[in-house]
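Here it is, the structure, as structure tokens.
Removed: one protein chain of the complex. Kept in place: all other protein chains.
Chain nomenclature is as follows: A and B, assigned in order of appearance, with residue numbering initiated at 1 for each chain independently.
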Amino acid sequence: MNGSSSSSGDWHDRYYHVDQILDRPGPRTDPSFLAGDEVKDFLRNKCKILVIGAGGLGCEILANLALSGFKDIHVIDMDTIDISNLNRQFLFRQKDVGQPKAIVAAEFIMNRVPGVKVTPYYGKIQDKDDDYYLQFNLVICGLDSVEARRWINATLVNLVDPENPESLKPLIDGGTEGFKGQARVILPTVSSCYECSLDMLNKPTAFPICTIANTPRLPEHCIEWASVLEWPKVHGDKKLDTDDPEHIGWLYSMALARAKEFKIEGVTWSLTQGVVKNIIPAIASTNAIIAASCCNEAFKIATSSAAYLNNYFMLIGTDAVYSYTFEHERRAECPVCGGESLDITISKEWTVDRLIEMLVEKQDIQIKKPSLASGAKHIYFQAPPQLEEATRPNLEKKVSDLIPDGGEITVTASSLPFSLSLRINYS
Amino acid sequence: MIKIWSMKKNEDAAARRKPKTSAAQIRVQKDLTELDLPPTMKTHFPDPTDLLNFTLTITPDEGMYMGGAFVFSFAINNNYPHEPPKVKCTHTIYHPNVDLEGNVCLNILREDWKPVLNLNSVMVGLQYLFLEPNADDPLNKEAAEELRKNREQFLYNVKSAMRGGVIKGTHYDKVAVQ
């Protein structure tokens, strides 16, 4: 064989397949595409990519990125491996149960795909600051939590600095449920963001509490009765740990007893666990499709080798294969990427009251009764009365005593679709 | 890398980095500072810097519960408004839609919650429970039964419970203010 392994782990023809795409443009390729060595050098030596989540999607994403030629990959995950992960999270084995996902996944990829560096972080995405996220060219998300997705989305939108083009990090987000899934490309402040589409999400199933209390008909009603009403009644402030088999066992037997009392069939351990943990069915094949789609977009965006998804792809595999690709539109009233922003310059002597007066008078923004805060610091709230009273003394204070030069103020008012963000400069 | 920067619209050129406040935080600020409550409802913040945990006191000025002051705790998490606020009655009260643990049967707090609803809608919904207690969605079954069968007796029980009385072996908290 002529393939000798170099220090970077590459051998002749290693990228025979990928290079067919990188060596020449296609009909839909952007003119800025630099075919050949330049794009390969960027992809393999310069590009730094962050993968959030090392679970069902994360395992697939890491493997695809490594084979595609990304060599500097970082991965964050706060979870440890559970036995129920093994039906799809293919970088983990029985012996790894209990170990941190990020670390085991990173080691596996580095062993299997030589020359690829995967840097794991076992912890929360919220542990990391702006500088950490600024080091990456791209971010791919394979998460099962709405809250974590909202956080990273808001963080990347807020990272965009008008003076620094490098601050705009494309975010590629994937999600699956059973045979269904979606992949999307978010260009923060340019295209629709995760928060813009929050109302598209299925809300978690919740049953009316009086049904649970009095007229249970389904096994789920009995389980909810056990977890929502009986657990706090019997255990007081002790928190229900849905990962503790003893807690699930307790709920199961309570739900079973109630089901028998009401002659309802179908309460099982598995259903109990499914209801209280809100378990979403997950299989390797759907994760493979969505993760491949995410990585394919990352590859195209990183290399400019082909047009990329604009901007939402959803797939339903339950009834044949149905997919829908569309452009999700930005929402003007989006609390993260929508809303107005304004640079204002005021005198250092101005009081908060004077600033509010100025905002109300300003013809182009039309604010009535604005409330002002800076991060967690409340500057002036119009309501409720207690908070109005508590913040009223600030009206007489100088803005410059509360906000540093270049500091930010979030303004909310009923006349604003969501909020206005002010950057204060002093003359 | 694709050149995304050139796709940014001109109007965005003035865009800035926004303060590090979560979407949930800003939304709660918006909801609270735009509250338009009648004199029968008052919020109280044990820690005025914490907007996510507070109480609401309802003092109905008409209906069967007139003369009482009913306190509800609100706990909002960082997934608001994807998830509704968690609301509980802090007293043991005699009401067909509130159980003895303080759980409240109000559809918009569970199955009918939507992100377009806000704290004002929840508060107005809670007050409505005191004006029109509903025997069809019972959490306190005995109270609901009484309301349906014997309105007079129910009214008597409400007044007695509000003064801290005992009804069918259950001791209720004193919530009467007048």
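Note that a residue touches a chain if its C-beta (ideal position, glycine included) is under 8 Å from a C-beta of that chain, and two chains touch if they have at least 3 such contacts.
In this text, contacts and distances are computed from a predicted model.
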Answering from "GPI transamidase subunit PIG-U", "Cullin family profile domain-containing protein", "THIF-type NAD/FAD binding fold domain-containing protein" or "Mediator of RNA polymerase II transcription subunit 18": the UniProt protein name of the missing subunit is "THIF-type NAD/FAD binding fold domain-containing protein"
Among displayed chains, the one left out touches A
Out of A:Asp131, A:Glu163, A:Asp319 or A:Glu396, point to the residue that touches the absent chain in the complete complex. A:Asp319
Given A:Tyr132, A:Trp269, A:Trp350 or A:Tyr426, the residue that touches the chain left out of view is A:Trp269
Looking at the whole complex, which of A:Cys196, A:Cys295 or A:Val352 touches the chain that is not displayed? A:Cys295
Among A:Arg93, A:His235 or A:Lys368, exactly one should touch the missing chain; which is it? A:Arg93
Absent-chain contact - pick from A:Ser167, A:Thr189, A:Ser227 or A:Thr286: A:Thr286
Touching the absent chain: which residues on chain A qualify? 1-3, 5, 9, 11-18, 20-21, 24-28, 60, 63-64, 67-68, 83-84, 86-88, 90, 93-94, 112-114, 178-179, 183, 211, 214-218, 245-246, 248-250, 252-254, 256-258, 260-265, 269-270, 273-274, 279-293, 295-297, 299-300, 306-310, 313, 315-326
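Throughout what follows, only the chains that are shown with their structure count from here on.
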With centres defined as the mean C-alpha position, give me the chain A-chain B separation in Å. 29
Contact residues on chain A for chain B in the complex? 30, 32, 42, 47, 137, 146-147, 150-151, 154, 157-162, 165, 168, 170, 187, 189-190, 195, 198-199, 201, 203-204, 206-210, 213-214, 228-229, 232-233, 300-302, 304, 308, 335-336, 341-343, 371, 373-376, 378, 381-387, 390, 408-410, 412-414, 418-419, 421, 423
Please name which positions on chain B make contact with chain A in the complex. 1-5, 7-9, 12-27, 29-30, 32-37, 42-45, 48-49, 78-79, 82-83, 97, 99, 101, 103-105, 107, 109-111, 113-116, 137-139, 141
